[in-house]
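Every protein chain but one is kept in place in this view of the complex.
Take a look at chain A:
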Amino acid sequence: MSIDWATLGLQALNVLILVWLLARFFWRPVAGMIEQRRAAAQALLADAGAKNEAAKAALAEITQTRAGFAQEREALLAQAQAQAAAARAALLAEAAQEAEALRREARAAMQTEQAAAAQAWRERASRLAVDIAARLAARLQGEAVQAAFLEYLLHEIQALPPAARQVAALEVASATEISAAAQSEITARISAALGAAPRITFKTEPALIAGLELRGPHLRISNSWRADLDRIEQDLTHDG
């Protein structure tokens, strides 16, 4: 047995070339691809980890936001309740004010009505009293009453200022018809009281009840029970 050195050298060279060829076409590309996949997987894992962290952060943020929503909802609810309570209190206050105003108005109206009614009753009572007095006074017709009224009339005339006494014509009104004699006496006494001699005419007015009233163009002396009763009624009515 002998060794073929040329074959040995060629085989060594062949294997060396094969080592280079396989390194070039097999080991390096495949190992590189494995390494690329490992790096890609690592990057994917890192990315997934980062996304996981981001998702956790987002979840925490969402949880916080939801908690914020709950708080905000509670705050809004409380605010709405407070607003509703305030609105209710305002409405109640307004309603109370309106009710108070209505009550005041009603009270005022009632008082006005009561006053009006009282006034009406007072006027009615006054008129009734005057009517009663008129009826009672009507029963007191007579010479004495007539004389008394004449004295009152003369007294009133004397109280007039001198300028007012200068009249040309006068009218004397009485409740009952006066006789001619009595008319002459009354004319004489009035002329004396006036200090002049005006033309005097007589007129009968039953509404006067009793008394004598002197009427001129610029002069009027109400001297009768009607006039007295009217003054009394007016006083009674206005006193209330």
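Quick note on the criterion: a contact is a pair of C-beta atoms (placed from the backbone, for glycine too) under 8 Å apart; a residue touches a chain by one contact, two chains touch by 3 or more; residues count from 1.
The rule is short, and it goes like this: contacts and distances are computed from a predicted model.
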Name the chain not shown, per its UniProt record: "ATP synthase subunit a", "ABC-2 type transport system permease protein", "Putrescine-binding periplasmic protein" or "siroheme decarboxylase"?
-> "ATP synthase subunit a"
Given A:I3, A:A144 or A:A163, the one touching the chain that is not displayed | A:I3
Chain A residues that touch the omitted chain in the full complex = 1, 3-12, 14-23, 25-31, 33-34, 36-37, 40
